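Apart from one protein chain that is not included, each protein chain of the complex appears where it belongs.
Labels run A and B following the written order; every chain starts at residue 1.
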Amino acid sequence: MGGLNLTENIALIALAAALLPLFSFVFILLSKKGGGANFALASVSLSLVLSLYLFSQLWNTAPVHQQFSWFLIGTVQFYAGVLLNNLSVLMMVMVSGISVLVHIYSREYMKNDPNISRYWAYLGLFCFSMLGLTISDSLLLIYIFWELVGFSSYLLIGFWYSKHTASQAAKKAFIMNRIGDLGFLTGILIIYTQFQTLDLHSLFGDGGLIGTSSIDGDLWISGSQQMPVIWLSIAGFAFFLGAMAKSAQFPLHTWLPDAMEGPTSVSSLIHAATMVAAGVFLIARIYPVFDPLILDLMVWIGAFTAFMAASIALTQNDIKRILAYSTISQLGFMVMAIGIGAYSESIFHLTTHAFFKCLLFLAAGSVIHQLHHYCEKNGHDFDCQDIRLMGGLRKRMPFAFWGMCIASAALVGLPLTSGFLSKDSILIRAFEWGAAREGVFVVLPWVMVLTSWLTAFYIFRLIFKVFLGESREIKMDRLVQINDSPAQMTSVLVILSFFCTFIVFDSNPVSFESSWLWNGFQISMIKEISIFHWLIPLILNFGSIVLIFVAYRIYVRDKGSNKMEVSWLYHVSNREWYFNEIYNFMFIRSVEKLSLLTYRFDRTVIDGLVLSVAALTKIISSIADWFDRNIIDGLVNSAGSLSRYIGRFFRNFQSGRLQNYLTTMLLLMLSFFILSYLI
Amino acid sequence: MNMGEEQIIFYFFAASVLISALCVVVMKNLVRSIFLFFVTLFSLAALYLFALADFIALAQVIIYAGGVLVLMLFAFMLSNRELLSSLNPVVSGFKINNFAGILISLLLLFILFTVIIKTDLNHLNWMQESVPINSSDNTTHLIGIQTMTTYLLPFEILSVFLMMALIGAAHLARKGGKS
Partner (left out) sequence: MIPIAHFMLISACLFCTGLYAVLTRRNAIQVLIGIEFMINAAVLNFVAFGRYDKISGGGQMFALFAIVLAAAGVAVALAIILNVYKYFKSIDPTKTNTLKD
């Protein structure tokens, strides 16, 4: 590649890193069945290597921006290109790193699935879309990859499409994502109308157009355009809507628990670490466009989502559903963090969350995998994901147990974990922000604290019910048949556990300001209150440990668990705040009724019209037929029958009878005689 | 005999001819019509006598009544049973053919009557120049002489013709093959 300068090289490397999984996708689709594992792993590993190289070159340097002109509409030129700044390279490393680990894990987890090559192909497509999303430089390109990511998610959730619930869940995910996409598109349109460009760097970079646009009175003025200021808020809300759907915030969150119908490795990759982070990634990318109104909205929605999801996770009984709601809750944290202006804390939490959530899912997956094996061997059929039926697996599956413990510690934010740094940083900032605002905003940080405590409770409830205590479904003597997962799966768990500790992210286990990651992004404008920096972590961790102990007493020692099940709070939580029922009532039934109405209309009116035209044609044709057969053919036939009649009449004269001949002859003769002589 | 009686006897025989002829053609039974034909022939012979043709009258009786009629009777009698039994009775009533036949006959009768009545026969040229036969003439002598002188050729031809008719009829009516 001589002759190209450095930035073009970098851009091509980034492009290659993104395109490798795409080649894997196409190649695996076209090749024979059953293959593809090695090819997929190789391409994704290569992407990881390239991403690490880019990271090393570009972290904390000036952003690299390369673009080429893509297409022309009228006189308007659209560009496509690559934008690599801190956020992009960090996301690239995270996405490709977790992809590699999930690929290794899936080799064992999905080993006996008959559609395995389709799985690798779809994973390739997803990685390509996600990597493309992170390096895109224009809103249009981000939108394209956004949609692709949603589509790959649909394909992967409905991977076992013969299962009815899986295909329903895939549809639900896709449709809810479409609602968000509508918002995203609206935002793009507004931005384009205002600025005539969709380029990220010129819009949102330092000294970008959005930054230099001003609000004068009730007009939003940019270089050449102006529109009422309400449109700025609408644009912000529209983009946030897109992020809400992708990152499963209230009210567009109901697709994520149902998306657990896909394979566990898919859930870990997509619905824990990467795709759902795309929403947060987007609002981080276009952060300058949000005005204070929308930012406050973000805070409230994020906080509410976090609290709601944590409350639901308390009473769920399916492993993956608990983890799904946990994801929703943590995403709420991230969204709220962006809302209060804690940009770098949000990105920090995004990264650490990716690792420990992935670990949680993969450990759960390994438990489910081993229980499935047990079921197949012994013919003992039970729901392998129900935590009420598990128990006592600690001794049998140590890797899974310790992996899950470390990840839960990171989730709760116990000291010495990466989660301690990121989550507590968000909460510290929240308190600082709350202190700077007055009124109801002071309450908000306490809501988050409560949510964190609930987090501790529900995740350790999960651990206690699955790994500790007595085995509920499987008899003790049979329990010895369960062993830990094969090495491919457990090695991934070990690697991820390493990333859950503070070591990767920060040299100082207690202070987040020394983290290299945190320092890579813009510092928030919130006024620092130093007392919070140690007070808040203390409160949080103390409360968490208390609640862990409470959970231990309830679930391991079996004290007081039955009382909870009858209260109405339990039911509301268990039924996921009845969101599915509410949505079904509000939207789905009316849409179904509308579709029934249009179907009936189509059948009776439109088809009726067509059929009546057909009937009319038949009637006309039968009239024409009658006319043709009776009148026209009748005319022709009557000519024939006339000649036949005349012929028959004259035929009778030749009767062959002698006396008739004589009679005729004499008659004629006599009449001739009379006529000529006597008259 | 004076005129009156002659005419009465003439009209009697004329009526006999006509009535028997009518009965012949109207009767359904063939045998009866043949016998009535016999009566007609005899009555006709009587009429010939009134026209002073005594030889013809006798010839009529001998040839017709004694030859033709007997021939018919014998042919009829000696034919097959089926011939006898296949005598279809004439369809009773007036059919179209009957109607046409009656019409033609009446028409012809009407025409002939008209012509006969209109003609003044007594004043025809040849009638005024004719020499009528007297009742005292010997018509046999007349006929004999005429046969051998004026009408010799027809007489000979007639004899050949009779032989032809004889052979032909005998051949046609033979048993076995058909002609």
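Note that contacts are C-beta pairs under 8 Å (C-beta built on N, C-alpha and C of every residue); 3 or more make two chains touch, one makes a residue touch a chain.
Predicted model only: the values in this text are computed from it and were never measured.
From the set A:111, A:618 or A:657, the residue in touch with the chain omitted from the display is A:657, counting the whole complex.
In the full complex, chain A makes contact with the omitted chain through residues 651, 654-659, 662-663, 666. Within the complete assembly, residues 6-7, 10, 14, 17-18, 21-22, 24-25, 30, 33-34, 37, 40-41, 44, 47-48, 50-53, 55-56, 59-60, 63-64, 67-68, 71-72, 75-76, 79-80, 82-83, 86-91, 97-98, 100-102, 104-106, 108-109, 112-113, 116-117, 121, 127, 130-133, 137, 139, 142-143, 146-147, 150-151, 154, 158, 161-162, 165-166, 168-173, 178-179 of chain B touch the chain that is not shown.
FYI, only the chains that are shown with their structure count from here on.
Put simply, chain B touches chain A in their complex at residues 97, 100-101, 103-104, 107-108, 111, 114. Contacts from chain A toward chain B in the complex involve residues 659-660, 663, 666-667, 670, 673-674, 678.
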